[in-house]
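Every protein chain but one is kept in place in this view of the complex.
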Amino acid sequence: MDREIPEHLLKTKNGEPVTMLEAISEALFEEMTRDDSVFLLGEDIGVYGGAFKVTRDFLTHFGENRVIDTPIAEGGFTGAAAGAAHMGLRPVVEIQFMDFISPAYDVITNYIATSNYRGAGPMPLVIRGPVGGGNRGGPFHSQNVEMAFFHTPGLKIVYPSTAKDAKGLLKASIRDENPVIFEEHKGLYRAPALREVLPDDDYVIPLGKARTVREGTDLTIVTYGAMVHKSVEAAETLESEDGVSVEIIDLRTLLPLDEDAIVESVKKTNKLLVVHEDTRTGGIAGEIAIRVSEKAFEWLDGPILRVTAIDAPVPYSGSLEDYFLPQTGDVVNAARYLAAY
Amino acid sequence: MDREIPEHLLKTKNGEPVTMLEAISEALFEEMTRDDSVFLLGEDIGVYGGAFKVTRDFLTHFGENRVIDTPIAEGGFTGAAAGAAHMGLRPVVEIQFMDFISPAYDVITNYIATSNYRGAGPMPLVIRGPVGGGNRGGPFHSQNVEMAFFHTPGLKIVYPSTAKDAKGLLKASIRDENPVIFEEHKGLYRAPALREVLPDDDYVIPLGKARTVREGTDLTIVTYGAMVHKSVEAAETLESEDGVSVEIIDLRTLLPLDEDAIVESVKKTNKLLVVHEDTRTGGIAGEIAIRVSEKAFEWLDGPILRVTAIDAPVPYSGSLEDYFLPQTGDVVNAARYLAAY
Amino acid sequence: MSDSAFGLGRTELHDLYRALCVTRAAEERLELLQKQGHVTGGVYRCLGQEAGAVGAAFALRRRTDGTGDMLCHTIRAAGALFLFGGELIDYFRQYMAKGTGPTRGREANVHWFDFDKGFVGPVSPLGTMIEIMAGMTLSFRLRGEERIGMVFYGDGASSTGAWHEGLNFAAVQRCPMILMVENNQWAFSTPTSKNTRVSSFTEKGPGYGIGAESVDGTDVLAVFDAVRRAANLVRSGEGTRMVELKYFRRRGHAQHDPQDYVDPAEIRKWEKKDPLDLYRARLLEKEWASEAELVAIEQDAFDSCRVAAEEAIGEPYPDGPDAVTDVYTDVSTPHPWTRADSPDPTLA
Partner (left out) sequence: MSDSAFGLGRTELHDLYRALCVTRAAEERLELLQKQGHVTGGVYRCLGQEAGAVGAAFALRRRTDGTGDMLCHTIRAAGALFLFGGELIDYFRQYMAKGTGPTRGREANVHWFDFDKGFVGPVSPLGTMIEIMAGMTLSFRLRGEERIGMVFYGDGASSTGAWHEGLNFAAVQRCPMILMVENNQWAFSTPTSKNTRVSSFTEKGPGYGIGAESVDGTDVLAVFDAVRRAANLVRSGEGTRMVELKYFRRRGHAQHDPQDYVDPAEIRKWEKKDPLDLYRARLLEKEWASEAELVAIEQDAFDSCRVAAEEAIGEPYPDGPDAVTDVYTDVSTPHPWTRADSPDPTLA
């Protein structure tokens, strides 16, 4: 590969700050450069560079055999990626909007997730794409997809909240021998506040390990993705207005869940609030609650509570969507109540 | 319709006991007789009468326009059922093994579940079929599917544990204006112990209401489906061997969840064990735990615990499957521990 | 180009032109509204494709009492929606996500429904609506009704499993359904050749055992004629058919797409085949309409769009709490307790 690296993929090399989107592009680019067996499949990822431009200029750099524009067939090309993985390649699939992962639900849950268990060997395959609300995308361009897959043993699910994490976690996902669903929140892609200068080395952030975003003593908030930032906002309000000290755990990987990190923090603060953008019933807060109940019941000084989206499809209109989504004020209210409990 | 009713569908009329499978057949038969707009779609349900013979002789009785053998296309015919429901029909779809509902995941979660919310009106549609393990069916003929859909607002999920409930709940599901996923445990279909004489009237069991299977004071077990019977076995052991009094709640409807029934029982016994056949992580026990935490934390005298299948695909071999599935002894162990807590 | 009016009278010929003009004017109005910041979400033009939807829908039985044919349009088939009685003001309300619109701000643009008028809006996941329309038209056959259904989809949607499962189900079950393939040569940035190896979608017909034909999608009368013939066959019991519209997407996938992956010469070539220009010239040449009549139609289309848009602009957005209603017909979904009066969940 003697082609020049496109300018916009050299920001970290040049010591410039990058957005989360750029961090993801860099991760893909570096992994493809490092390992010839990594290749990309997805709709409009070639000439167009992807609906969100994550793979802009990849086609010219890596050529048609490594950046494949697929037919509109999420099941078909995700299944094909699995077949290629059997043969020693390491496919990274882009789902244009993660809402459209559902036609691939069958092949992901039945074939891909069970491959190693059924004796068909490791399945190094990443399925990545944009998720999340707040963009007035309506019911089919706003979904979070973690709970469609959280119940499927054999899958890993990653959901980064910062540029640095996104890059390191995506690299770890690509190098993982297991299938990974990688969720990228659209609202974080280009968020100016998330721009940061990344380490210039080939760093990797291990899957399955949560991150303590903020230490605190009165209350633990377990969260991930875009809600990490709303939770931090809430924690600052609580600290300045109420003198409440909030510890925030960013899960980073949802499956496998970093139970130890959660339990340890709850043992310290004795209170737990789970915050997720996804809808309420059947959301990940439930699993977290029962794990804490199992492992740290005696440490709990108050109910485990949650702040989540409403149980409804994601509505289109801004006023409805804002009401639908969990807001910073909701986190403040719930945390305040719990702190005083 | 002046044809004679097939003999095997007259058992309740004749005061004879029926199996759960026969109860389901009767429910379908009676609803189709009562309401011309009810019709059936599925693979091999016509001449063959369905893989489990639930619709045996329906074709000759109701004719080809009401008992439709479909191509092997779960997404296609479930979607078609939705279209027919828009036009005023009330389709009941059979999935040959509920494991094969996954190709219909897209249309169910995105189209069917959201219909009323999106303004396309009610969606009276039942999707029913056999679920569950214990039959040496392996990874693709043994699944429980509730958690694939529990996170989707707009759906209802029903999972009966007795012949009487199966009939009454299926009738209620067919008459419901919302889409219902109706799970029938293969191990219960013909279980001799479940044969019972059913009421001879057109009874209906309302969706969303749990049933207290057994009253008790020391501990609540919340469960459903085949695990109701293992839980009852366990409770009897606990009562006779330990003098522990166990209350058992059969959820019957998983979505919407009968939170009130659960909370009320926990407020009485102060201890909660959830038992489900489905795999552990992301199972319904989590949602139940956080609801109880939210609504009855102060009443809890011990951790909320769960007995479930292992986090793995359903293995084929009997020895593996028995280890994989939750057993009566596991329920006894957990309940004993909790009772003594 | 066809030489006759295919039995259509002057009024009908004018109606066709009106529908074309309304489609064009509505979309141009949308672009303006978007620049003014009134539109929620993207604007997806069907520039150059107007005649396909208009000609096809015109060949169906349109009723307003739920007894006519059923239609499932796409975002590039807004003309069909208008012909079936979809109101301009509702169209603008939908694009502006107003609470007064038919989906009360819950769904976007043309994703809306009126079973009496006979249209069912699409959902985003491509292919799904073929399954839905297969079932709608199945119900017509089961009940012995004389109705038929029509579902639109682009070339790219043909790659989806839903497209196949729905079409095959319809074919086997002899559902009275016409699948209109909007072959505009692109699926977002992907040329048709990367979605299928066939050069015409009619090659797919025999694989489903159904009749299929292709028609110039820029020629409104040719489309009307082809679809009317297909509709007659379908209605008289032949079962499912396919009609392919051949034309070109002269704009980007949506407003945000500069379409720089398309050869500009190709776009210019297709500009010469503008369906409004072509039909207008024909109307004049055949003396089916006078210049004054056409100008009046054009003016009327422009005015009604302007008026409808302005009215919609003034209308309110939905109330936030409406987000929680109607998830079920009967059960009310739990309110997010942190926004209730008390944050204590035991009081919720």
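The first chain written gets the first letter, and so on, giving A, B and C; residue counts start at 1 in each chain.
Quick note on the criterion: a residue touches a chain if its C-beta (ideal position, glycine included) is under 8 Å from a C-beta of that chain, and two chains touch if they have at least 3 such contacts.
All values derive from a computational prediction rather than experimental measurement.
Taking the full assembly into account, the omitted chain touches A, B, C.
Although one chain is not drawn, the whole complex shows that of C:Thr74, C:Asn168 or C:Ser214 it is C:Asn168 that touches it. When the whole complex is considered, the residue among C:Leu8, C:Val123, C:Met150 or C:Ile210 that touches the unshown chain is C:Ile210. Chain B meets the missing chain through residues 43-44, 46-48, 51, 69-73, 75-76, 99-100, 102-103, 136-141, 280-281, 303, 305, 307-313, 315-324, 326, 329-331, 333-334, 336-337.
Listed for chain C, the residues touching the missing chain in the whole complex are 159-165, 168-169, 171-172, 193-198, 203-210. Where chain A meets the chain that is not shown, the touching residues are 39, 65-66, 68, 70-71, 73, 75-89, 91, 103, 106-107, 110-111, 114, 116-122, 153-154, 156, 176-178, 208, 256, 294-296.
Just so it is clear, only the chains that are shown with their structure count from here on.
Chain centres here are C-alpha means, and the one lying farthest from chain B is C.
For the pair chain B and chain C, the distance between mean C-alpha positions equals 40 Å.
The set of chain B residues touching two or more other chains comprises 103, 106, 110, 114, 117-118, 153-154, 294.
Shown for chain C are the residues that touch two or more other chains, namely 103, 106-107, 111, 123-125, 161-162, 327, 333, 345.
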